[in-house]
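What follows is subunit A.
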Amino acid sequence: MITVIEYRRSPTRFLAARGASARTTGKLGDAVAGSLAPLRLINRPDPRRPGKEWGRVRPMLSGICGSDLALLTGRSSPYLSPVVSMPFVPGHEVVGELLDDVGDLRAGQRVVMDPVLSCATRDVDQCPHCAAGHESRCDHVTGGTVAAGLQTGFCSDTGGGWGGMLVAHASQLYAVPDDVPNERAVLVEPLSCAVHTVRRAAVPDGASVVIVGAGTVGLLTLLALREFANPGPVYVIAKHGHQRERAKALGATDVLEPKRAARVLRRATGGSLQTPERGAEYLLGGVDVAIECTGGGGLDSALRLVRAGGTVVLSGMPSAVDLTPLWYRELTLIGAYASEHAGSHDSGDFADALSLAAHAPLDGYVDATYPLSGWREAIGHALAAGRLGSVKVAFDPTRD
Partner candidate 1 sequence: MSLIREIKLVSRRRDWRGRSRTPRSAEQWAPVREPREFPTAWARTKPARVVREGVQRGVLRPLVWTQTSPQVYGSDRLDGVHGPVIVIANHASHLDAPLILNALPARLSRRTAVGAAADYFFDARWRASLTALVFNAFPIERSGSRRMKMIAPKLIEDGWSILLFPEGTRSQDGWMRSFRRGAAQLACQHDIPVIPVAIRGAYGAMPRGRNWPRPGRPRIAVHIGRPLAPAPDEPVPAFNARLNAAVTQLWAEEDMGWWGAMRASEQKELPDTTGPKAASWRRIWETTRPLPDKNAKNPVWRR
Partner candidate 2 sequence: MSRPGFVLEVDERTPPLLVHAGESFHLEQFPLGTRVVYPPDSLPGIRDVDAAIAEALLNPLGSKPLPELLHAGMKLTIAFDDLSIPLPPMRAPDIRGRIIEAVLELAAAKGVDDVELIAANALHRRMTPAEIKHIVGDRVFASFFPEHLRNHDAEDRANLAHLGKTRHDEDVEINRRAAESDLIVYVNVNLAAMSGGSKSVAVGLASYKSLRHHHNVHTLRHSRSFNDPPNSAMHHSYDRMRAVLDEHVKVFTVETTLNNDTFPNQLGFLNKREWEWSLKDQAAYVAAKRANDLAPAKVRRKIWHNTRAPYGITGVNAGDPGLVHEKTLANIHRQQLTEVNGQSDIAVLGIPYICPYNVNSIMNPILVMCFGLGYLFNMYRNKPIVREGGALIMYHPMPQEFHPVHHPSYIDFFDEVLSETTDPATIEAKYEKQFAEDEWYRHLYRNSYAYHGVHPFYMWYWGAHALEHLGDIICVGADRKTATRLGFRTASSLADALEMASDTVGRSPSLTYLHTPPMRLADVR
């Protein structure tokens, strides 16, 4: 038997959490939304290994991701409902201990997991995307040996990071070098998304970039941008003081307050600032590439700050937004989801993220871990992470 946090279908909880998070803000809102989330802490039998290639993993740290929070507060899109299977145990940012020998890995090995459940894990014929090496675009996420689920952590058969045990396919697992502590390893998955985002964006050399948002995604995207691209000035829009510091440390040219961003970018890039009758100011002129990393209202800012013909990259789950600038300014909108590796464990987004995480200045990013039993506080903390000076909040399922 293992203890897990289970996400279940509960329309009342769903609506309550959604309402609470929409209507109340501040400390109370976060606490209430955390408590109202359609989660429960229960005992479940150990997950079944769907095949020989699958091994059991005992999670040691499992991060709480922005997409998890969107799900818990009822803000995620219903679009995704066919590609998840209920009830599931959330948690896809995992570092854990492998309990079985699978593939090249031996039991006892510390591993991180690429959560994408692509064709390779499902024992089905490869879809054209997986064949082309784009696992994150896999068409077969609803079929095969395990139930529907775009990732581990959204699938009812695999278990997830927020539980005592999960099962993972050999193709998902990467050995963690001994000198990389868990607190860094748990960041590999989000970092792999950031690497993927930067590659998708294909930022030209010397191009000016603005990263909207300086949470985990924003900061890691900045890190990846400096590592895997050669941009010109990189501006980061950050709400909170500690995010400023971290962004500066990761090499941001300038860190801007959300309210001031438009003016400063106008100064930096030329052009003019326009104030519409309703809605935020925007630039005629602006940066070459804007990367949306808030998983919320940041897309609107990104669309307004990028130059005509520029590129907007969506790294978080989007929210409803006025797309007029996309049309009028002839922008390119690029989506970036998860990571890809073309079947290889030595190259690709995830492997690069793993080696980057080993030496990047990421100390202190995971500064709050909770046992599974503290899930209400954990979710509340994660919802208010920016304000509370945290970047990443994680569960430690090995603690009571």
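Just so we're on the same page, a contact is a pair of C-beta atoms (placed from the backbone, for glycine too) under 8 Å apart; a residue touches a chain by one contact, two chains touch by 3 or more; residues count from 1.
How were these picked? Simply put, all candidates are chains of the complex that A comes from, given by their letters.
Keep in mind that this is a model prediction, so the values were computed, not measured.
J.: Once the contact definition is applied, which of 1 or 2 turns out to touch subunit A in the complex?
T.: Of all the numbered candidates, the touching one is 2.
J.: Sort out for me which residues of subunit A touch candidate 2 in the complex.
T.: 260, 263-264, 266-267, 270-273, 275, 285
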